[in-house]
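Working notes for the structure below.
Every protein chain but one is kept in place in this view of the complex.
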Amino acid sequence: MKDILKGELVRLSALDADELGKAFARWSRDSEYRRLLDASAPRLNSQKAVQKWLEKEIEEQSVQQHWFSIRTLADDKLLGDIDLFVYNWIGRDAFVGLGIGEREFWGRGYGTDVMHVILRYGFTEVNLYRVTLNVFEYNPRAIRSYEKAGFRHEGRMRQFLNKEGRRWDMLFMGILREEWMEQNGNFS
Amino acid sequence: MKDLFRGKLVRLTAEEPETQAKSEVRWQRDSEFRRLADSDPTDVSSEKKIKEWLEKRNEEGFKPERYPFAIRALDGDKLIGFTGLWVDLIHSEGWVGIGIGEREFWGKGYGTDAMRLILQYAFAELNLKRVSLALHSYNERALKSYEQAGFTLEGRTRGDQRREGKRTDTLWMGILHDEWLQRQNGASK
Partner (left out) sequence: MFDIQTQLFEGDEIRFGPIDYEKDPEVESKWTHDAEFMRLYDIAPARPMSAAMVKKQYEKLEKQVEEDKNLYPFAIRAREDDRLIGKAVIQWIEWTNGNGFIRLGIGAVEDRRKGYGTQALRMLLRFAFAELNLYRVTANVPEYNEAAIALLKKAGFTEEVRRRKALERDGQRWDMLGFGLLNDEWQNQAEA
């Protein structure tokens, strides 16, 4: 049985409310990060509030949500978090949400590597049929990264976002298990 | 699109806790029924306790891991039993349980018809990969019924039940999605 939590650059790790709460509170002060990640208007939350929220969320995780922190293999640094949310068991489809809070890891292949790991997890451990994601039109770096990971464009909700006096689309991308298997041969 | 809840002899329903509790408290007092269905020591519960348990389950709402149903006879609409699926979502496996509480409906095909409906629900609606069940080795009527429904005997845990001073086994059965599909195609020919 392969160790499916490890990639080339990163590994999936446990959520620790203390550590992650501290990190979240720090990352959320980066408004560019928040606007790339989230459609709603960013808030500035205290570390304490974030930790409390995290404790509750971590406690309530069920078989439906698979949420991990992301650490570098090289020196165990926390760079972000990722989750798979199975919103449709009958169709076996899940939404993946990725956030890399530490800027130094943007544009260096970390996103693509963690996406590869979570897809492998989704297809070989949760046994999904497909994985879906949303990404904003104004996030070309992420779109490229997801294309590299094997996601295909499936559509867009036109003029969904309203930021800086302009309307932007929200893109839907998806990948099927059979496509991923073909691209990755023996689940490596 | 066929009606998944209607069979030849029975239909699957959702009941008000009050209605179901009224029947269940009676069925529970039939110790033969209990000992065919359960492995826990047979005991008795009040109608109130059963009703409260059913109400609590309703309050929890629909969960993707469980699909409980009640069974009514089509002719006369009598509430005759219950059935349900417990789903392992990760491995896409359903565990089925069925109990016909009204004795006069034993051995007449009602259970088999209900099983046919629940298997159809499991495979055609929930897309499960396999359905499993366990039964006591002394429940010969059920064994025959399940074999008829397409289940394969997959093993027995020796002597894991002791009743009336005798050791009996638990039998394990399973049916795979492909096997069920083949039976459907065979039947429609």
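Note that the chains take the letters A and B in the order they are written out, and that residue 1 is the start of every chain.
Methods note: a residue touches a chain if its C-beta (ideal position, glycine included) is under 8 Å from a C-beta of that chain, and two chains touch if they have at least 3 such contacts.
Nothing here was measured: the structure is a model prediction, and the numbers come from that model.
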item	value
Contact residue for the chain not shown (choose from A:N45, A:N88, A:T124 or A:N139)	A:T124
Touching residues (missing chain, whole complex) on chain A	1-6, 11-18, 58, 63, 66, 68, 121, 123-127, 177, 181, 187
Residues in chain B touching the chain absent from view	39-41, 90-93, 129-130, 132, 152, 154-162, 167, 172, 174, 176
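Following the convention adopted for this analysis, only the chains that are shown with their structure count from here on.
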item	value
Chain centre separation in whole Å, for chain B relative to chain A (CA means)	40
Chain B contact footprint on chain A (complex, rising order)	63-64, 86, 89-92, 125-127
In the complex with chain A, residue positions of chain B that touch it	64-65, 87, 89-92, 125-127
